[in-house]
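Missing here: one protein chain of the complex. Every other protein chain is in place.
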Amino acid sequence: MSLYQGIFKRDMHIAFNQKAELVQPLMFLLMVVTLFPLGVSPSPDTLQRIGPGVIWIAAILSSLMAMERLFRDDFQDGSLEQYMLSGLALPAVSAVKVAAHWLVSFVPLLLLSPLLAMFLNLTVDMYIALVLTLLLGTPLLSLIGAIAVGLTVGLQKGGVLLALLLIPVFIPLLIFATSAVDSAALQLPYHAQLAIIAAMLLLAAALAPFAIAYSLKVSQN
Amino acid sequence: MLEACGLTCSKRDRTLFEGLSLVVNTGELLYLRGPNGAGKTSLLRILTGLSAPESGAVLYNGVNISEDKTGYYRDLFYLGHKSGTNGSLSALDNLSFWLAQHSISVQENTLYDVLAKVGLVGLEDVPVRYLSAGQQRRVALSRLWLKPAKVWILDEPFTALDVKGVHLLETSMKEHVRRGGLIITTSHQTLSENAGEHRVFDLEYRF
Partner (left out) sequence: MWKWLHPYAKTERAYQLCLTLQPWFWVGALVCLSIGTVWGLAFAPQDYQQGDSFRIIYIHVPSAILSMGTYVAMAIAALVGMVWQWRTAYMSMIAMAPIGAVMTFIALFTGAAWGKPMWGAWWVWDARLTSELILLFLYVGVIALYGAFEDKQQAGKAAGVMALVGVVNIPIIHYSVEWWNTLHQGATISKFDNPSIAPEMLWPLLINLLGFAFFIGAVTTVRLRNEIVLRELHRPWVQALAISQLASKQQVNHSVKGGN
């Protein structure tokens, strides 16, 4: 147990040393959300109508940016090699690293979310639904995203390729998450949507670590 | 005893070596020699199990390493071109975390002693990226004295080291072999007498 705690602690340590790098995806998120009232319409009704979709799309895009740091440093400085030679199970190591990464990216997002909800004129019911979908959906983004990050970590050109690979795969999550918040807007129940997202999350939690470990091995070649 | 049986490796559709076999016994230092691009790094990575060969197997004490990874990795220390240290953490932190991952417990005194041995007194708390290349290599090498590994696989370990560092490493290698360890190493400079007796294996460049 404490072996994996060590990995978690190390990643947290490193993350706090790179605070500036962590803030950037959040700023990106905020700026993207700001583009919509400017580019579409600042009318409260319009913003409330498009709000859920806007926040989720911005969250997906900013998480794509944040995800790149998941394995990059460890791959480039050789720490990943040392993990692979330590006798620890690589799927478990990957799961712990993804968990640490998610915690570091999600908590600031949660803190920023009331501001975003205010910008887009979401009601309280919509906001609650939004937080629930983010809580269930962002780990899914991290888990599935980590598979593609593992494959592209050795490539020089990372960024856009990662987005090309992952955006189609994130579309179902986008559909269910925005539908949940839309239902909340109409005072309708949204347990079904949350349940489906939770089911996808459970499936990913079970299978993704093995896929991530395989991806990392492919990158080591 | 580390044995390679019929290893074939190709990178970018170019065959680096085919059907390569070699045996290294305990108490032996193997010096792997060859021009740039001959496949030394690839061979070493296959021997550590980080890369899979196209065909062939690596046996440690008669057991295929892919079947008993934990056993092999308990006895193995590998240092490649990458240092395995994170630039934003200090040398002390890097080593502590590394020891924890490899399930090695050492007293804190030992850690300081080893860092003193490699000449990093006073630099233990500095983020590693502020150290010079040679100093970073010393941090990476200090693990040799922290992990009781029987097998040392070192890929160009002398890179960036100054004369004292090279002397330190070579004498340690000689001592390790004397105590029954097994070392496979590459280097672009020939090993001096300080490294003790060693066997040479030449890898040729294939067109």
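To keep things simple, chains are lettered A and B as they appear, and every chain counts its residues starting from 1.
One rule holds for everything that comes next: a residue touches a chain if its C-beta (ideal position, glycine included) is under 8 Å from a C-beta of that chain, and two chains touch if they have at least 3 such contacts.
If you're wondering where the values come from, they're calculated on a predicted model, not measured in any experiment.
For the full complex, which residue in A:Met27, A:Val40, A:Ile171 or A:Ala206 touches the chain that was left out?
In the complete complex, the chain left out is touched by residue A:Ile171.
For chain B, which residues touch the unseen chain?
Those residues of chain B that touch the unshown chain are 10-15.
What does the interface between chain A and the hidden chain look like in terms of residue numbers?
Counting over the whole complex, chain A touches the hidden chain at residues 144, 147-148, 151-152, 155, 157, 161, 164-165, 167-169, 171-172, 175-176, 179, 200, 211, 214-215, 218-219, 221.
Keep this in mind: only the chains that are shown with their structure count from here on.
Taking the mean of the C-alpha atoms as each chain's centre, how many Å separate chain A from chain B?
Measuring from centre to centre gives 37 Å for this pair.
If we count contacts the way the header does, which residues on chain A are in touch with chain B in the complex?
2-3, 6-7, 9-10, 13-14, 17-18, 73-74, 76-79, 81-88, 220-221
Under the stated contact criterion, what part of chain B meets chain A in this complex?
Contacts found on chain B: 11, 48-51, 69-70, 73-74, 76, 78, 80-89, 93, 97-98, 100-103, 127.
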